[in-house]
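The complex appears here without one of its protein chains, the remainder shown in place.
Coming up: chain A.
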Amino acid sequence: MAAKKPAERPNASKDELLKYYREMLLIRRFEEKAGQLYGMGLIGGFCHLYIGQEAVVVGLEAAAKEGDKRVTSYRDHGHMLACGMDPKGVMAELTGRIGGYSKGKGGSMHMFSKEKHFYGGHGIVGAQVPLGAGLAFADKYLGNDNVTFTYFGDGAANQGQVYETYNMAQLWNLPVIFVIENNGYAMGTSVKRSTKSPSLWERGAAYGIKGEAVDGMDVLAVKAAGEKAVAACRAGEGPYILEMMTYRYRGHSMSDPAKYRTREEVEKMRSEKDAIEHVRDLLLQGGLASDDDLKAIDKEIKAQVNESAEFSKDSPEPPVEELWTDIYA
């Protein structure tokens, strides 16, 4: 990755930048809190944190409109917060409480919101890819102009069903944007150790799908690429691939000792490429916000996250009857 960029003249308004700052910070603080609650034994099972990748979902949500859909893998908390789901409901799902989005029955990897058009939360690597294309199939069938953001990682990019889906998405001209969140590691296997392909987005060329690689640590670059993809998709030009070059600071899951990479590598990304620091610099150096302005936002976010944590502890466990509900409609 390149060295830290000098403060550039932002091509975004003050309000936009503040919005991105706030949304990315919410995800980061939320995830830090989730990590803390996991350590306290309040969250169980698998818990995959999104810290480091915030710019991807925040930038793409900035390119979306009402009606657009999104579906992703098990590393899904950031996507939910970015599309406007309530942090209280997300955190309470993590703690397995009735106030969670799935009444405590889904967990970290399985949350949904019909209202926010968030279709999960999928634990089988790559499965969300045809599911996302299917959502786009429905929109095309119904004749609206919605698009579906279908997120998957560099690891899922080696699953066969991804390419089955590319083929049909292009064949049927489906309004789906495939977002490869390339954070460099599929659990503990680096991209270099899993593929000889120079890039993942280029594999779409075999199916005639347009795409590009994007600096996924730069929210403005993400948004710009997202707008381009969305415009093409909405105009009926079929699917589009965005390979977001990003990085996760934490392990694959809470139980990952991350021995497959050096501490220095992580530190270098944090200090030179951090997405939140980038927007912070743009705001401060562009004279669009003061240190105090940002501190006030930090405080507000911290309070919001604490509120979600309190809610997730106070919300009762699902009553035993819930064991037997929602199996059939």
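Rule of thumb we're sticking to: a contact is a pair of C-beta atoms (placed from the backbone, for glycine too) under 8 Å apart; a residue touches a chain by one contact, two chains touch by 3 or more; residues count from 1.
The criterion applied here is as follows: contacts and distances are computed from a predicted model.
Peer 1: According to UniProt, what is the chain that's been left out of this complex called? Choose from "Pyruvate dehydrogenase E1 component subunit beta", "RNHCP domain-containing protein", "ABC transporter permease" or "Lipid II isoglutaminyl synthase (glutamine-hydrolyzing) subunit MurT".
Peer 2: "Pyruvate dehydrogenase E1 component subunit beta"
Peer 1: Who touches the missing chain here, A:139, A:154, A:181 or A:218?
Peer 2: Considering the complete complex, A:139 is the one touching the chain left out.
Peer 1: Please pick, from A:73, A:165, A:182 or A:246, the residue that touches the omitted chain in the full complex.
Peer 2: Result: among the candidates, A:165 touches the missing chain.
Peer 1: Touch as defined at the start, partner being the missing chain; which of A:12, A:82 or A:131 qualifies?
Peer 2: Residue touching the absent chain, from the options given: A:131.
Peer 1: Could you please point out the chain A residues that touch the chain left off the display?
Peer 2: 69, 71, 100-106, 110-114, 119-124, 127, 129-139, 141-142, 160-161, 164-165, 167-168, 171-172, 325-329
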